[in-house]
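Here the complex is missing a single protein chain, while all its other protein chains stay put.
For reference, chains read A, B and C in written order, and residue numbers begin at 1 within each chain.
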């Protein structure tokens, strides 16, 4: 980036820039078009945290997923990752990047890099859950990974695992006074 | 870490674990004993952000520093980094770590690692300001770096730069609706 | 990503995947088409490290930049970041991402995230130099930042700062036995 520029007046209006609320709506819509509902992510959160918090409800997990998706850093990561997946599907990336993203090349790593940016929002305790979810492919993460027919989810499966891991970390922090 | 363990009852009491509020008070006390006030950190934040937000007040900068220090991840990083500085001063680390920390060895890197954990709490836009502050040694950061007489601030100067960078990033996020 | 899949036979052939040497050539070509030579990056490295190593030569800086660009993680970051810049130039990203990348929105953050992945390759000591270079816009970084006429360098200026910071960190490590 450049150094932050004063791109709005003192009153805080930023004409031309979407608000965080608008971005959140767009992110939710985009995830749905890629086959991911917030409820499906919340299911993963519940599966991971239930052993530690027996009274955890689906509503609390869903609330936590929503709060993670309210963060601008998370919104930007999802918008960017899904854009790369979609561009790869449409053949709009140049080679060799096109083949690398299309094949979900195991050495690519940028998908984990974006995921890390998401997970870090609630601190590093999300790292362990992210890695576990990404490897074990719990719930919707596994369904994304198995989807065929030209669909590319190289970034999306990692992003969903990262949002779930961040939401789980947030619950762990919230439960401690 | 281990996998999170259910170390408290359902009502949320965690006997034996300090609350985030208690940790915040301890962090503030510890910083003061090491020569760092929240006001001095707020001055750095104001210096960095004033060009972009002409109406920014010292009170808003101080509030932002306080909010950063309310985060448990930040509290843990400060407690740990200052502990290592203090142990090095007292000669309680073993060699070769003792000499490495005492001399602020330029290849050490763990001080930046802890700082990164702090900066990440408000997203990656804090990275640039952290690096700039750490190199230019603005305000209190420079005073820590120049302090002599057996004092070790290997971790503290980076942590202060990171808290200031995170507080600046938080202001940038807050100012956008 | 998915869990690493056995996508090649035991002898190590990976038909369809570019070798690291091929990727390096492609990265160098791509940088040149975006106005960045390895020599220009090496100039930044020399500017940063000369005060600490008076005998440092341009050839050593250039060698270090080349070694950084031999790393697959770095190659992937450059390919991906430049792809996003170029897609934004051509209007091939969807809104709101298109406007965010085109305007180099100061809250975007993903450009720093990619840069961090590059810098980390030689350890965290590169962080400070990255932030400094990104803010002070030394040499080619400033020229990229000032370029106009529809060109988008949102990712590229950060990536160049990160490659220079990593190359500088590598020299610091190499000079110590």
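Going forward, contacts are C-beta pairs under 8 Å (C-beta built on N, C-alpha and C of every residue); 3 or more make two chains touch, one makes a residue touch a chain.
Only a predicted model underlies this, so the values are computations on that prediction, with no experimental measurement involved.
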Touch assignment to the omitted chain, from B:36, B:65 or B:110, lands on B:110
Interface residues of chain A toward the undisplayed chain are 106-110, 112-113, 115-116, 123-125, 127-136, 172-173, 176
Contact residues on chain C toward the hidden chain run 1, 3-6, 8, 10, 12-14, 17, 19-21, 49, 51-55, 71-73, 117, 120-121, 123-125, 128, 172-173, 175-177
Logged for chain B, residues touching the omitted partner chain are 1-5, 7, 16-18, 22-23, 26, 72-73, 76-77, 79-80, 83-84, 87, 92-94, 96-97, 99-100, 103-114, 116-117, 134-135, 145, 154, 157-158
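Here is the rule we go by: only the chains that are shown with their structure count from here on.
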One chain pair leads in contact pairs, namely A-C
In whole angstrom, the CA-centroid distance of chain A from chain B equals 27
Distance between the CA centroids of chain A and chain C (whole Å) is 24
Multi-chain touching residues of chain B, meaning two or more other chains, are 123-125, 128, 172-173, 176
